[in-house]
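Only a single protein chain was left out; the remaining protein chains are all shown in position.
== chain A ==
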Amino acid sequence: MAEDLNWAVGGEAGDGIDSTGKIFAQALARAGRHVFTSKDFASRIRGGYTAYKIRTSVEEVQSVVDRLDILVALTQRTIDENLDELHDGSAIIYDGERSWEAEIPDEMTAVDVPLKSLAEDAGGAIMRNIVALGAACEITGFDVEYLDEALEKRFGGKGSQIVENNKEAARLGQEYVAENYDLEHLGYSVETTDNDYVLLNGNEAIGMGAIAAGCRFYAGYPITPATSIMEYLTGRIEDYGGHVVQAEDELSAINMALGGARAGARAMTATSGAGIDLMTETFGLVATSETPLVIADVQRSGPSTGMPTKQEQGDLNMALYGGHGEVPRFVITPTSITECFWKTVEAFNLAEKYQTPVFLVSDLAMSVTEQTFPPEAFDMDDVEIDRGKLVDDDEVDEWLDAQGHFRAHAVTDDGVSPRAIPGTVDGAHMSTGLEHDELGRRTEDQDERVRQVDKRYRKVETAQEEEDWDYREFGDEDADNLIISWGSNEGALVEALDYLEEDGIDVRVISVPYIFPRPDLSEEIEAADDVIVVECNATGQFADLIEHDVLTRVKRINKYTGVRFKADELAEQITEQLSAEVPA
């Protein structure tokens, strides 16, 4: 198991917790260390406890654990909230000069640093968090040069004076601890490597994937935790000839994106929770008008406004079944931050190849977690773009009927029709949410209705045959215990394997990035003694699908506290479930 260091900074929202954490994470990434971050935050802008946690190791880390080694506490609540995770060897950096008197359990090491006054010495109280970072460097023996690099990156745009002041603040923090404490006995060290890692979160990966895939038009409406996709694209997509519109609501957002897509652009919208509900009105239109559209749902805790800043995987049924009537759609669920990138690229290709809506279902945990990767994990040379049956002026002829009308909804063997975009000569046609004939004209003819419904579903059959709807696999392939998961649980499960192995328990983990169509797991399930489906929801939406697929009962691990799975916690629950009875 990796030699981890677990670090956190916590305080009130508005204390600059996020940027402090991010700077330290970047410094660690610069030092060639793996980083996995998590955030505790409440749904308010100022006030209320908030924390940024970093787990770092020279080995890959993919999950949070129940352990905190160094805590920068700006408030007592930060200490109280994390007591469970603090241990005998934990060091707590706090500012004893400030008005609160820290209550720190005796067995932990209190590192009292006058953060505020040292920051003032460096040029301003605002830099007190940076002083704390310097202090953390000293405790762990982490070369402050890396922190300097991160500070340059962060404040470079604000001028050299600001950068220098921040570096000075870090230095003062470091020196203060060196002069006043001897903490070597705690044994913390931060080994560095020559690796260069990039540090990003799932939403950034989705945004980057969209640009890489040629998405040029994005329309959205702000909602946690999807907004950062829009924020990423705004300010970057323009460099590639694209544009972002903040629509007046989600109804508008999805319809704008639909308009962009019908005009021939690769277009996308993203939302969460309540926004998906509003967009549902238009799902059917997207599907029946056979418009290629990528709709990302970054799930959060529901129902209604639920817990907007908390984790959940509760929208699976919505993505699969949402909308009146029956419409084919693809549902893709990236299982990691790199997969957020690659599945976004794939989503655009599938949308255009099959002229359908594609749901890209991610979740809050993935959207706010930053993780390090070698840059090659996002090798742009591997991005392939398939625009499907887009016809040009010369190819249109093949698809005209006897009267010269373009058959935009031609009934074909594979269910996919030719697609002409505005400007294509003789390709003019209409599309509608009404049932229609091959030309896109309204019809209520019974045979035509059946032909069009069948045609639209035939696309799914074709895709089922032609695409790889495979899964990712970890652990022992021959193990009798099979764990199935979807979405962001993968990382924690992979690490849980280490814990289980220590206890002599072998498991096979299957992580599924496709919900519809999805891989056929019947053989794997039949081969296993115990099957457990892990997901962040109360009812086991994916477990229901699995049971339906193979007509067998499976065991379930469900978490719906609003917090993602942790590796050690999962290992424990898996062990428990393995000895439990299969539900009747």
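In this section, a contact is a pair of C-beta atoms (placed from the backbone, for glycine too) under 8 Å apart; a residue touches a chain by one contact, two chains touch by 3 or more; residues count from 1.
Operating definition for what follows: contacts and distances are computed from a predicted model.
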Between "2-oxoacid:ferredoxin oxidoreductase subunit beta", "Fluoride-specific ion channel FluC", "ABC transporter substrate-binding protein" or "Phosphate transport system permease protein", which matches the UniProt record of the unshown chain? "2-oxoacid:ferredoxin oxidoreductase subunit beta"
Going by the contact rule already stated, which one of A:430, A:538 or A:580 would touch the omitted chain in the full complex? A:430
Chain not shown: contacting residue from A:113, A:163 or A:245: A:245
Among A:135, A:265, A:463 or A:483, the residue in touch with the chain that has been omitted: A:265
Pick from A:289, A:311, A:417 or A:577: which residue touches the chain that isn't shown? A:289
For the chain that's not shown, point to the residue among A:158, A:442 or A:553 touching it. A:442
Touching the missing chain, which residues of chain A? 29-30, 153, 196-200, 204, 208, 211-214, 216-217, 219, 236, 238, 240-243, 245, 247-249, 251-253, 255-267, 281-282, 285, 289, 375, 378, 380-381, 383-385, 387, 403, 421-434, 441-442
